[in-house]
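Notes follow the structure.
Yeah, one chain of the complex is gone here, protein chain that is, but the others are all in their spots.
By written order: A and B. Residues from 1 in each chain.
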Amino acid sequence: MSAYQTGLIVQISITIMTVVAVFAMTGLAGMFSLGQAAYMAVGAYVTFVLSRFLDIPYPITGIISILISILLSWIIAVPTLKLRRDYFALITVGFSQMILALVLLFEDFTRGSIGFSKIPRMDNLLLVSLVGLALIIFWIRNLKYSRFGRMCIALKNDEIAARSFGIDVYHLKIKIYVLASAIASFAGILMALRNRVITPDSFGWAQSAEMQIFLFFGGTNSLTGAILSAGGLKLLPEFVRDVTLFGVSMQEYRTIIYAILIIIVINFRPQGILGEKEINFKWLKNLYRRFKQSILKKNESYD
Amino acid sequence: MALQLTINGISIGAIYALIAVGFAVVFNIMRFSNFAHGGMISACAFISFFFQRAFDPPPPFFVTVLFSAVCGMGIALLIDTLGYRRIRLKNSPKIYYFLMSLTFAILIEQILTVFFGTDIYGFPSVFKSQTFEIGSMIFKTMNIVILAVSVVILVALVWMINKTKIGLAIRAVAINADTSRLMGINSSVIVTVIFIIAGVLAGVSGVFLGVQYGVFPSVGPSMMLKGFIASIIGGLGSLSGAIFAALALGLIEMFLTFFIGATEATVILFGIMLAFLFIRPQGIMGIIVEDKA
Partner (left out) sequence: MKKLLLVLLVLIVVLPLAACQGEPAEVAEEVEEVAEEVGEEAEEVAEEVAEEVEEVVEEEVEDLEPIVIGSIQDLSGPASIPGQANAWGAEYAVQVINENGGINGRMLEIITLDCKNDLNEGINAYRKLVDEHEVTAIIGPPLSNPASGWVELSEEDQVPIVGHFMDEVCTTDPDTGEAYPYMFLAEPSCSSQSFAIAKFAMEELGLTKFATLYNTGNAFAVAHAKPFMEYVVDNGGEVVGEETFTWADTDYSAQALKIVQAAPEAVFLSDYVNQAALAYDFLRDAGYEGVILGANTLALPFPDLVKNEVYDLYYLQNYDMLNPEAGGYELFTTHMEDVGTDYPKSNAGFGWDAVQVLVAAMRKAEDPTNGPELRDLLEQTDGVELAERTITIDPATHRPSNMGMYIADYDENMQIRILTYIEP
């Protein structure tokens, strides 16, 4: 496998990781965050800045950075998650701006907009990201099939109804937000290891919005939908790199195409491409069974 | 110096107010934050720029403002038809509005970027002299015009909502859409009216932003965030609260930037916001809107 391909796989695993975390947050708990990229920034910067200036190996500072993300997300979640969803969205946007401002303010350590370079090379990054991704997906899957997860889906994000069923929505929301933020900061560390340099531009609100869009494209209630759409939409531009339309590179149209796709999907299939479906063994079995039945039927009709 | 800062702060606060009210009006009825507003502003900025340039000599400034307002109206209605109508008819969860408006914001910005690039287009200067002085104070001519127009529009809007029949209907739908339908109010007409108002506001703020800061695809979205903050701090859906919060935001920002620095101001502003939500979650005007998704 060429380094180009491994690099792409790592990048896609990182994207899927963040989108899966957003799935838990938005799809299950109905929180709309536009600041997840900021936690990636926290993960990346805290890990490698601490590691360089305190001379600690980065796996240890990596854990510290994830703990800091957990703390930060908890501080934000406690006052805002009691309130309307809009307040929460606002705070996450403000938070991501604040983190980027802090990166610029502490430029003696982070090198500001010029970028924090010379991040050590990690040889089995591919393995680590794939294992990390598998664990995260597994955990979120379990969350989805837990009592809380099923209730969320059944009630279509309706908090008041959920509360009337005796679910402590507030505390569950905090937990899920904290979890999603921890995952995002882990993804941030991986991204830094892949790019070998961190710049604040990589963590703008456009990145956060992209995660939400990927999620809704695949379907807010489908974990596999989120995974497939994140992987697919992230890969797509790499394939259309050399394609041009009216003399303009398709790259230019990329975001427009995403946006139009989303508008069509929300209008005509608001539950997302996959809707409620999960692609798993059961689904495959059903598919096979239906396929067999239709063949049988055809055969019958020929008789 | 404090006086000069106050003047500058109020001028930028007036622009924030126009945007914040555009948010608040839609929120009042639809119960979602219309992020597409920023995209609409950018689109109107471009439209008015090309309109102004298409004629020689350029048309009077108020004609451009009117034209842009009409275009803004059209864009708003188009977005409503393409984006929100089906969600409304299907009674889908509110979060789809949220996502749809975000998508439209991104879509408009990208279309503008592909066709016009990210470079700034300089709005031809409207007035012969950019500034005038009274005593030691420097006033920007444009700022005064913006302030005056904003005041007129906002007063007219508040009057319309509080004193006219259609305003009564809007308030009724805002309180309870289902009940008001039973009372014979055609809520789809109200929604159309709301988007017309939002479109006009976007059109007017588009021209102003274009004149003040130049015309580029992200001019709306970059300011939209401030409008969003103001509309939330003002108490979601409250028009006067939004105006008040927008002016306060403009002033706070101006003073923080002057005395502490721009980058630090971003951090402090976030702290203020978080503290504010903690202490007074209902916003300045104290209306609590329950989150019924």
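To be clear about the criterion, contacts are C-beta pairs under 8 Å (C-beta built on N, C-alpha and C of every residue); 3 or more make two chains touch, one makes a residue touch a chain.
If you're wondering where the values come from, they're calculated on a predicted model, not measured in any experiment.
**Student:** If you put the missing chain back into the full complex, which of the shown chains would it touch?
**Tutor:** A, B
**Student:** In the whole complex, not just what's shown, which of B:84, B:195, B:216 or B:244 touches the removed chain?
**Tutor:** Of the listed residues, the one touching the omitted chain is B:216.
**Student:** From the list A:82, A:141 or A:175, pick the residue that touches the absent chain.
**Tutor:** Looking across A:82, A:141 or A:175, the contact with the absent chain belongs to A:175.
**Student:** Looking at B:60, B:122 or B:271, which makes contact with the chain not pictured?
**Tutor:** Answer from the full complex: B:122 touches the omitted chain.
**Student:** Out of A:16, A:49 or A:101, which residue would touch the omitted chain in the full complex?
**Tutor:** The single option touching the absent chain is A:101.
**Student:** Residue-wise, where is chain A in contact with the chain that is not depicted?
**Tutor:** Per the touch rule, chain A residues meeting the hidden chain are 2-5, 7-8, 11, 57-60, 62-63, 66, 70, 97, 100-101, 104, 107, 111-115, 117-118, 121-124, 127-128, 131-132, 135-136, 139, 175, 178-179, 182, 186, 191, 194-197, 199-202, 238, 241, 249, 251-252.
**Student:** Which residues does chain B use to touch the chain missing from this display?
**Tutor:** Chain B touches the chain not shown through residues 1, 4-5, 8, 12, 117-123, 125, 130-131, 138, 140, 213-214, 216, 219, 222-223, 225, 253-255, 257-258, 261-263, 266.
We adopt the following convention: only the chains that are shown with their structure count from here on.
**Student:** Which integer distance in Å separates the CA centroid of chain A from that of chain B?
**Tutor:** 30
**Student:** For a test of understanding, state which residues of chain A touch chain B in their complex under the given definition.
**Tutor:** 26, 30, 32, 76, 79-80, 82-87, 89-91, 93-95, 97-98, 101-102, 104-105, 156-160, 206, 209, 212-213, 216, 220, 248, 252-253, 255-256, 258-260, 262-263, 266-268, 270
**Student:** Within the complex, which stretch of chain B touches chain A?
**Tutor:** By the definition above, chain B touches chain A via 27, 32-33, 82-83, 86-87, 90, 92-96, 98-100, 102-104, 106-107, 110-111, 114, 225, 228-229, 232, 236, 263-264, 266-267, 269-270, 273-274, 277-278, 281, 289-293.
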